[in-house]
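A single protein chain has been omitted; all remaining protein chains appear in their positions.
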Amino acid sequence: MRKMIGMAVSAAAIALAGSAYAADIKVGLSSEPTAMDPHYHNVGPNNMLSNAVFDKLVAQDAAQNKVPGLAESWKQLAPNVWEFKLRKGVKWHDGSPFTAEDVKFTMSRAGNVPKSPSSFKLFTGILTEVEVVDDHTVRMKTKDAFPLMPEYMSVLIVVSKKHGENATTDDYNSGKAMVGTGPYKFVEWVKGDRIVYTKNPDYWGPKPEWDKVTVKPVSDNAARVAALLAGDVDIVDFPAPSDLPMLKKNPKISLAQTQSTRLIYLHYDTNRDKSPFIFDNAGKPLEKNPLKDLRVRQAMSLAINRKAIAERVMDGLAVPSGQLMPPNVLGAIPDRKPDPYDPAKAKKLLADAGYPDGFKITIHGPNNRYINDEKVTQAIAQALTRVGIKTDVVTMPSGPFFSKGTALEFSLLLVGWNSGTGEPSDPLRALVSTYDKATGTGATNRGRYSNPALDQMVADSLKAPNREEWVRLSQGATAIAMNDLGIIPLYFQVNVWAMRKGLDYVARADEYTQIQDIRSKK
Amino acid sequence: MTPPLDIATVAIVDEPLPPPQTPFRRFVSDFMESPLAVASLIVFSITVLIAVFAPWLSPQNPYDLMQLDIMNGKVPPGTEDIEGVMVFWLGTDDQGRDLLSGIFYGLRISLFVGVASAFISLLIGGAAGLFSAYMGGRWDVFLMRIVDLQLSFPAILIALILLAVLGQGIDKVIIALVVTQWAYYARTVRGSALVERGKEYIEAAHCLALGTRRIIFYHLLPNCLPPLIVIVTMRVAYAVMLEATLSFLGIGLPITEPSLGLLIANGFEYMLSGYYWISFFPGVALLITIVSINLVGDHLRDILNPRLQR
Partner (left out) sequence: MTVFLIRRFSQSLAVLLVMSLLVFVGVYAIGDPVELLVSAEADQFERARVIADLGLDKPLWEQYGYFLLQSFKGDLGTSFVFNQPALLLILERMPATLEIAFAAVILSIVIGIPLGMIAGLRPHAWYSRTIMSVSILGFSLPTFWVGLMMIMVFAVILGWLPASGRGDTVDLFGVPVSFLTWDGLTHLLLPAVNLALFKVSLVIRLTRAGMRENMLMDYVKFAYAKGLSHARVIFVHVLKNILVPVVTVVGLELGNVIAFAVVTESIFAWPGMGKLLIDSIYRLDRPIVVAYLLITVVMFIVINFIVDVLYSVLDPRVRLESKS
């Protein structure tokens, strides 16, 4: 009975009633998965909830470090062979034992779900053979040397062969095939309303705490925080940055936050001679694309006060960035600093490049994709305008935004990147490598930045015989992209969870809300 | 197919309005009878004046990015800006935009969108309605079929799809509003024109062998005006509101040139955090505007309805 309990008049003094001491918990999430099938759609909301019911060979801890999951250990036997030793005594929810055959089956299913809107082929496609050595040993073989097998295995959900063979996506959605090894068992999914889980008391890892977990999608930021304050849910992801000061002051609420691996960056047309949204000061299209000049790109980067954006626009929920991945991530450059704010130097660089009076440009941004995306886009325009690059702002929902961006209809755009594997190989390959249909690289390179030296390094890094060599090549390629300013890195988002006091959640860099990690405070 | 009704048209359908049987002066004195209506008219006139003269009244041009500084963002009402040049009487939003100026300019955009869309709908819908009523027969059936088709579809859905396709911009919002609204005018004008058509003065005009266009525009139209006046006022209010709703849903106007609705939508997420002014003051401005238009329209309908003459 939450009725009539508190007649509190200020938002700070809300009575957080509800099922505070029952062993049930309600989770309010900003997004809903598109299916329960763990291999249907490679997107965050699906992947994170699959982690409650299923396990992976390699798990990712809160900082995206790779830790043992269903595999207890792994080693690289040869440059192109990785061996995984599986955990013994693990049982599926129906009581049958987990074996290497399940792993082999998973590798054949994960990339081949019919009509998948985004499959895991990227991760299973490199495997030439999955060899079952014994019930608890598998060897993953690739054609060339491959250094990143643990990373790839840390995104692939292992499903039961018995229940997964011939199972369709619908069979998973209905619960028929939702038999995992994970800490929670699947109960039901009422689309748009809730997903319900119960405890798996026989879990091999840390014992799950809640008898029943209900996940509710509440996409509106204000409504989600309101639901938390009203006691409808116990924990929410992504509270709006603007609500943080209020939540911090609230004695009934605690917060968890950490730096994300999601980079927000500016992408721009550095390839074409005439770009659709670049004009001279009179409004006529410029014959020469100023963005091809490194000095102009440097000026743009120096014109942006990343710290002010982080503090004022993002309410502290951003960490200024000078590269693709946070410096502490394996493969990133540990000591690279973000570009400073230096409008005087920016103006000088512009003048040196032949634009003493600047030029006109339009920045495009999404308005429903990243935290405060619309506001940041405006702030960037403000910053550029103040050094002489008169900038118009156009924002739109992510649907038209991304399709127009990929169709190269913009000159300057604000985009974000999140790495599922928690290392820089994805952005290096898909974002800053040359757009090439033959090799499949540069699929997200919406500015068509291209540097052959970088391409070579990236290609070599993915065939590196060992991890050390891979790190060296990744750092080298990152340095090239950043020195060229192929993109302008702005900041990493900070992920925040807000929960009622008495709960504990270790904030994750990958934005995932993993229900098994929500605990009551000891 | 019977189309759905809405507030503005219900008034008309439910209380068909023949032309005023009293001269203009009677109309004015009738209007003056209600102090609330007079007050609303005054308030509305002030908002219009503010909207028209916004560039001269505002301490800042909120659409000029050169004048904004995020370091001034989210300061409470009455704060001086960091360079000490001006005072933000109503505070600033997250971009450091002076809210007083933002409201003045926002009012300008909201009213412009409302009035322009109403005016264009009136032109298109009114012409269609007059034509339909005057021609009768197949033309009438055909045009009214289109009107019914259009009205049978919820305005917000049409606008939603249309704006998703067209993209952002004041012109596009106006197009979307016209597409969703012209049919109301067409039906209203046709309704009252049909009543007028049967009257003797039109017959007389025919007898004088006056041209079709002349009869329609010089004789039929002026006599259809009273219900139109009412519907225009209420439709303007509705258009302003619809625009605010569309902006709230993330389609509609560009973020750098916010209307009142967009200011509210942007500021709303700050409500819980204590930055109440970002959303509150534009909300009050929007409310005052819409309510004053509606109160005027409401009273106009009362005094223009002869069935309720005392």
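Which chain is which? They are A and B, in the order written, and residues in each are numbered from 1.
Keep this in mind: a contact is a pair of C-beta atoms (placed from the backbone, for glycine too) under 8 Å apart; a residue touches a chain by one contact, two chains touch by 3 or more.
Since we're looking at a predicted model, the values are computed, not measured.
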Seminar exercise, completed: Of the candidates B:Leu90, B:Ala128 or B:Ile264, the residue in contact with the absent chain is B:Ile264
Seminar exercise, completed: Sole touch to the unshown chain from B:Ala51, B:Ala237, B:Ile255 or B:Ile278: residue B:Ala237
Problem set entry | Touch with the omitted chain, as defined above, among A:Asp232, A:Asp280, A:Asp392 or A:Asp504 | A:Asp232
Exercise. Which is it among A:Ile25, A:Val90, A:Val103 or A:Leu122 that touches the chain not included here?
Worked result: A:Leu122
Problem set entry | Selected residue (touches chain absent from view) among A:Ile25, A:Val218 or A:Leu485 | A:Val218
Problem set entry | Residues in chain B touching the chain absent from view | 1-7, 10-11, 14-15, 36, 145, 149, 152-157, 160-162, 164-165, 237-238, 241, 244-245, 248-249, 261, 264-265, 268, 271-272, 283, 286-287, 290-291, 294-295, 298, 307-308
For this session: For the chain that got dropped from the picture, name the residues of chain A it touches.
Result: 2-11, 14-15, 17, 28, 34-35, 40-43, 114-119, 121-122, 169-170, 173, 190-194, 216-220, 222-224, 226-227, 229-232, 368, 397-407, 417-421, 426, 429-431, 436-437, 440-441, 443-444
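What we mean here is this: only the chains that are shown with their structure count from here on.
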Seminar exercise, completed: Given the complex, residues on chain A that touch chain B span 11, 221-222, 225-226, 229, 240, 242-246, 305, 308-309, 312-313, 367-368, 374-375, 377-379, 381-382, 385-386, 391-397, 399-400
Seminar exercise, completed: In the complex, chain B touches chain A at residues 65-66, 68-71, 73-74, 94-95, 164, 167-168, 250-251, 254-256, 268-275
